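One structure is given here, and the rest of the page talks about it.
Let's look at chain A:
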Amino acid sequence: MTLSVAEKSYLYDALASTPSIRPDGRYPYQFMPIEIYTDFLPSSNGSSRIIASDGSECIVSVKAKVVDHTSDDDLLHIEIDIAGERDDALITESCTSLFNKLLKNIDMKKLQLTKKYSFKLFIDVLVISSNSNPVSLISFGIYSSLNSTSLPKLVSNFDDLEVEELPMFHDYDLVKLEVVPPLVFVLGIVKNNIFIDPAASECEVANNGLIISWTNGKIIAPIRTLALNDTNTKGFNPNLIQEGIKLVEKYASDIASALQNI
Partner candidate 1 sequence: MNVQTGYLQNVDGSCLYSLNSTKVISSVTGPIEPKPRQELPTQLAIEINLRPATGVPTTREITLQDKIRTVITPILASYKFPRQLCQITLQLLQSGETESLFNQLELAACINSTVFALVDSGVPLKNLAIATTIVIDSNNNIIHENITDDILKNNKSVHVIVYQIENNKPSNLLLMDSHGDFDEQDVLKVLEASESNVRQLNKSFREYIQSKLSN
Partner candidate 2 sequence: MAKDIEISTSESKFILEALKQNYRLDNRTFDQFRDVKIQFGEELGDVLIEMGKTKVHCKISSSITEPYEDRPFEGLFFISTESSAMAGPQFENGNNTGEDEVLISRIIEKAVRRSGALDIEGLCIVAGRKCWAIRANVHFLDCDGGFVDASCIAVMCALLHYKKPDITVRGEKIIVHPVEEREPVPLGILHIPICVTFSFFNPMDMEENVKGESNSEIVIIDASLKEELLREGVLTVTLNKNREVVQVSKAGGLPMDALTLMECCHKAYSITETITNQILKEIKIDNEKRDKYSAILSSENARETS
Partner candidate 3 sequence: MSEVISVVARNGAFQKNMITESFESDNSDNSDNEDYNMSGSDDDEEKPATRQIASDSDIMTPGELITDDPVWMRGHGTYFLENKTYSSVAGTVSKVNKLLSVIPLKSRYAPETGDHVVGRIAEVSNKRWKVDIGGKQHAILMLGSVNLPGGILRRKSESDELQMRSFLKEGDLLNAEVQSLFQDGAASLHTRSLKYGKLRNGMFVEVPNSLIVRSKNHTHNLPGNITVVLGVNGYIWLRMTSKMDLARDMPPGGSTQTSGGSMGPTGAVSLNPNSNISITRLEEESSWKIYSDENDPNITNAIKQTISRYANIIKALAFCEIGITQERIVIRYEASMAYNDIGSLIQRDNMENIGQEVLNAEKMRGSAA
């Protein structure tokens, strides 16, 4: 997205003023409205589709497979495909590595079936279009797809070390997967202001950006800066990190409950 110099300076001044004026009038803590659809892929154990009001869209599928966790302890496999980008594109790889780290926060015990076997989850993310950094959208997608994931109900004994048998499942009863995936927030920084969920035009003039991760009521790693453009990026007051964290701490639970009430 290329903006004219006049547009950029208008946006910058508006975002830098006190209080900041966002181009669509949002509060610093306000997200773009989103639409969420879940459970639309019958052949997946869980699925979600998130569409932000700017047209950014991401689809997530969760498929489970029974594995022997004594030989394969990597129980979460995530693959991210961003339409129009190559699989080895920087953006795709950095998203994949971010979520690989983040999903380690999920309690893997919940996936364990028996002493020997566990569910392995394959999380496939397809970003159909994105106007700015898609990590936040992806985390919402993963959150709601895992929340909508149902797995076959185990009927065989937990202790299977003695018997050389695969776990047995109920014919049709399903159990809801109870995991709490982390959420990722992107924040934009303009001068001394910080605001959540920057739109494409806001990213274009931001002096810097932050990625803040959150789960279960607390901030977790990674927290890091993120250059949102390659023309305006510069250093910022470290106090803004505190402010950003406060912002996320205050509002993240609202997001989590909004995503859960589906």
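Keep in mind how these were chosen: all candidates are chains of the complex that A comes from, given by their letters.
Following the convention adopted for this analysis, a contact is a pair of C-beta atoms (placed from the backbone, for glycine too) under 8 Å apart; a residue touches a chain by one contact, two chains touch by 3 or more; residues count from 1.
Bear in mind the structure is a predicted one, so any value in this text is a computation, not a measurement.
Undergrad: Given that every candidate in 1, 2 or 3 is part of this complex, which one actually touches chain A?
TA: 3
Undergrad: If we count contacts the way the header does, which residues on chain A are in touch with candidate 3 in the complex?
TA: 2-7, 9-11, 13-14, 17, 21-27, 29-40, 49, 53, 148, 251, 254-255, 257-259, 261-262
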